[in-house]
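Only one protein chain is missing from this complex, and each of the others stays in its spot.
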Amino acid sequence: MLRTEKEQAEIIKEISGVNTKKCMKCGKCSASCPAYDEMDIRPHQFVSYVQNGDINALLESKSIWKCLSCFACVERCPRDVKPARLIEAVRLMVIRQRGGNYLTPNEVPELLDEELPQQLLASAFRKYSK
Amino acid sequence: MQVENNKEFRPKIVAFCCNWCSYAGADLAGSSRLAYPADVKIIRVPCSCRVNPMFILRAFQKGADGVIMCGCHPGDCHYTSGNYYARRRMTLLFSMLDYLGVENGRTRVEWVSAAEGVKFSTTMNEFVAKIHSLGENVRLEDLRCKN
Amino acid sequence: MYKIEKSRLSELFAAIAAQEDLFLPIKKCDQANYGLWTEEAEVDLDTLKTVKSPKDCFFPQSETLYKCKNEDGKLAIDPAKLQDKPFVVFGMRACDVQAVKVLDNVFLNDPVDSYYAARREHGILVAMACHEPEETCFCKVFGIDAANPAADVATWMVGEDLYWKALTEKGEALTKLVENLLTDADEAAVEKEKKQIQAIIEKLPFSHLDLSVFENSELMELFDSPKWEEMYKPCLACGTCTFVCPTCQCYDIKDFNTGSGVQRYRCWDSCMYSDFTMMAHGNMRTSQMQRFRQRFMHKLKYYPDNNDGMYSCVGCGRCVSKCPASLNIVKVIKKMGGEA
Amino acid sequence: MQELVKRAKELLADGTVVRVLGWKQGDLGYNPEPAYFNSEEELKDFVYDGFCGANLSKYMIEACKMEGNTLVFLKPCDTYSFNQLIKEHRVKREKAYIIGVGCKGTLDIDKVKNAGIKGIESISQDGDTLKLKTIYGEKEFPFNDALLERCTVCKGKTHQVYDELIGAAEGEEAGPVGNRFEMVEKLEAMSPKERFEFWQGELSKCIRCNACRNACPACSCLKCVFDSNQFDTAQKANVDTFEEQMFHIIRAFHVAGRCTDCGECSRVCPQGIPLHLLNRKFIKDINEFYGEYQAGEDTDSRAPLTNYTFEDVEPGIVVERGQK
Partner (left out) sequence: MQRIGVFVCHCGSNIAATVDVARVVEAAAKEPGVVHAEDYQYMCSEAGQLKIREAIKEKNLTGIVVCSCSPRMHENTFRQAAERAGINPYMVEIANIREHCSWIHKDMEEATEKAVILARAAIAKVTLNAPLQAGTSKVVKRALVIGGGIAGIQTALDIADAGYEVDIVEKTPSIGGRMSQLDKTFPTLDCSACILTPKMVEASAHEKITIYTYSEVEKVSGFVGDFTVDIRKKARSVDMSKCTGCGVCQEKCPSKKAPSEFNRGLNTRSAIYTPFAQAIPNVPVIDRENCIKFKTGKCGVCSKVCQAGAIDYDQQDEIVTQNYGAIVVATGFDTIKLDEYDEYSYSTSPDVITSLELERIMNAAGPTKGHLERMSDHKAPKSMVFIQCVGSRCADRRGKSYCSKICCMYTAKHAMLIRDKYPDVEVTVFYIDVRTPGKNFDEFYRRAVEEYGVNYIKGQVGKVSEKGDKLLVQGVDLIDNKRILMETDMVVLATAIEPNKDVRKIATMLTASIDTNNFLTESHAKLRPVESPTAGIFLSGVCQGPKDIPETVAQAGAAAVKVVGLLAKDHLVTNPCVAKSNELFCNGCSSCEKVCPYGAISYEEKEVNDHGIRETRRVAVVNSALCQGCGACTVACPSGAMDLQGFSNRQILAEVDAICK
């Protein structure tokens, strides 16, 4: 069950479908990110961390919970790298290791708030469930 | 017995290569010493659009086990549009052969530029391996050419 | 006269095939054609006319004459083996049997065609009377009796039995070979069948065509008739009529490059084809009208003139049913003045 | 039919045409032949019924070389062939006066005969039933059961080119018809081995009579490649190995994108080989790969094989599709 970081990096690439080699390190993902300041590891760094196999740092980072899943980085990336997918993949890996959802579908209606955009809820559900 | 037969099997493979891209790609594979099996024999044509379906059928009739056609990448044809016509012709021909029950791995088209010596070599290695797995061509051979 | 139950025919075929190659009508992909009998083959004796005639058994559509090879700069020739074993052709109709005689006149007269002669020598013809002649049949016009086929063995299918009668020495020999399967029979049932067949033939629409115009007219008069011009136009110049015809005997000789040598083969040719009799200088028959005329003049005039009045049409009617343009020799006979 | 004859006579009389190309009564109930009529007198033998299956467009190639104009009767599906021939400069539109004739479907006498009806003396039609007088008594046969395969998947009753219509209306729809690709799809679903056996069985019957080629309006070559020495491909050899298939593959390939699916090849094959299944495979592939295309619908579009787009599928699709 214990995997090396390198193996984990491969799994993350596979889950996310991201080819990290396509990144040209322009930083537009980070520049576009609304949660940038909250993050310890920034979206553009996610790409290079995965590329370099520094997965433990990512698993422990708070960035994965700070990402809003707004996909601005995916939309604007000129090289079609999709950093948000990587973040999501790392998050999934953490959730799977812990085993258990933070959120179940039944809990969703209670959280509904007229003020909140639907997208946010969908994002939250993505984030906090397997 | 079966195994031994397969070991003996030396497929006959005809490769039609266009003069401007793929033949040059094969030359580059050669000068880069990128090996591929000697079963592949190349016929030079000016353009992939010169390859008549009749040539391919004839090769099978005379006992070829596989036929591959290589041309410039779509958009790069020396004659502007030749490979586009070739692409349609070969698509339809291959589909028809498949429909007649001929193993569809016996025919292949690959676009190889003059700079792609590596691609030429890997393509040929792959294709020869494929033909090895398919074995001898019996469905399209003219028995008169057997002896 | 012998008989055998219809249900035991497969035993009969197996017995013959155990000794000799047996060719008979076999149904494959919905069509009956003569083929080599095997246990799996679907024998079809009910179809009156096979698509191709049994001509193939004596004069195959394509046969290799010899092979030659370049062996270290020297030419090595390997001639094809002549037929040297007996074989049986079963189920031939009276017209098809007559057609073999037409071919004999061509191939067995000097110069003798050794390939054909060998097959004729070894071939045993087992004919079968036509139980239900069809509207396209007109063998009667050529004096052929579909009820009494004149082969080595004649057979009649009556009810649930096949009646068997050897007519020649070859036929006797074959009978001996399968004697243990046959039982003695009297001729009454067969005589009745014959009468019935003859009665039907009388009623067929083409049975009374009149050929006298071909006997009484000068060759050039027929040749120059303006009617050819009127008749040929629908002809598509395909070779269907000639390839289904049991008497067409024209062939071409060609070479096939096998890569390692050359096979010289001969194959049926068709006078309907534009390159028929093509020579270096060109072709003497340049129009389809001429080619069309050639076929029918040959069948109805040239051949009979050279063969004591024997026509080289046997009225099998295959061309009548197979011509894509519905042209046929009957229409020609009628047009030339042979309306019954 | 009388209306056709009447109109033909008028057009001959007023000099619009000098000859009529139609069908002539045969000597059996089911074998009318394509024929030229040069005078009013000759038109007495004119016939038009379900057995007039021949596609007269092919004859127009020769007719267009003759002096004067020709009146030709074309069934809806024949007009596709005519258009295609115009496109290929094989006929001249101005040399033809086209009467589009209505079509209720064309018949295959072999279907009747295969049902055991022998000795047919005459045939008449009564509503949906064919009444057959035979030597062996009176017989009946449902009209629809005698239809040629092509008519069970009729591509429409609309004439693509004509000068006038008789017995047909503009934009007429065909009744409910089957899916013409049904058998092709069935074959595609088979394993390669099954397909190979199917075709081996069918094609080995071929006698190389060339009826399919010579009846085909798309096979309009003055000199077929199989008749010339261009490819050293003998036309006359009949060997049950690859040579037969070579002929049929190349023939189908040469008419790919030009074949209107008129079905003449299968109609005329003396051995009943379903040759249309080869052409339809190409038609189906062309439709799927390059967009719907019906040859003969117009006279100026580029045929699929003389055309391309940058995004065309790669030949590898054949393998990919096979893996699904």
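As written, the chains take the letters A, B, C and D, and residue 1 is the first residue of each chain.
Keep this in mind: a contact is a pair of C-beta atoms (placed from the backbone, for glycine too) under 8 Å apart; a residue touches a chain by one contact, two chains touch by 3 or more.
Since we're looking at a predicted model, the values are computed, not measured.
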For the chain not depicted, the shown chains it touches: A, B, C, D
Touching the absent chain when the full complex is considered, from C:Asn70, C:Ser114 or C:Thr183: C:Asn70
Residues belonging to chain C that touch the chain removed from view: 70, 72-73, 257, 259-260, 282-283, 286-287
Chain A, residues in touch with the chain not shown (by the definition above): 22, 24-33, 36-37, 42, 44-45, 72, 76-80
Hidden partner chain, residues of chain B it touches: 12, 14, 19, 23-24, 26-27, 29-31, 33-36, 38, 41-47, 49-55, 58-59, 62-64, 75-82, 85, 89, 121, 145
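To be clear about the criterion, only the chains that are shown with their structure count from here on.
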Where chain A and chain D are represented by their mean Cα positions, the distance between them in whole Å: 63
Per-residue overlap in chain B, given as positions that touch at least 2 other chains: 142, 144
Junction residues of chain C, two or more chains touched: 256
Interface residues, chain C side, partner chain D - complex: 28-31, 33, 48, 51-52, 61-62, 132-136, 200, 203-206, 233-234, 236-240, 242-244, 252, 254, 256-257, 265, 267-270, 273-275, 320-322, 324-328, 330-331, 334
Chain D - residues contacting chain B, complex: 184, 187-188, 192-200, 225, 231, 233, 239, 241-243, 245-246, 249-250, 252-253, 256, 278, 281-282, 285-286, 289-290, 304-310, 312-319, 322
Contact set on chain B toward chain D in their complex: 53-54, 57-58, 60-61, 74-75, 81, 84-85, 87-105, 107-109, 139-144
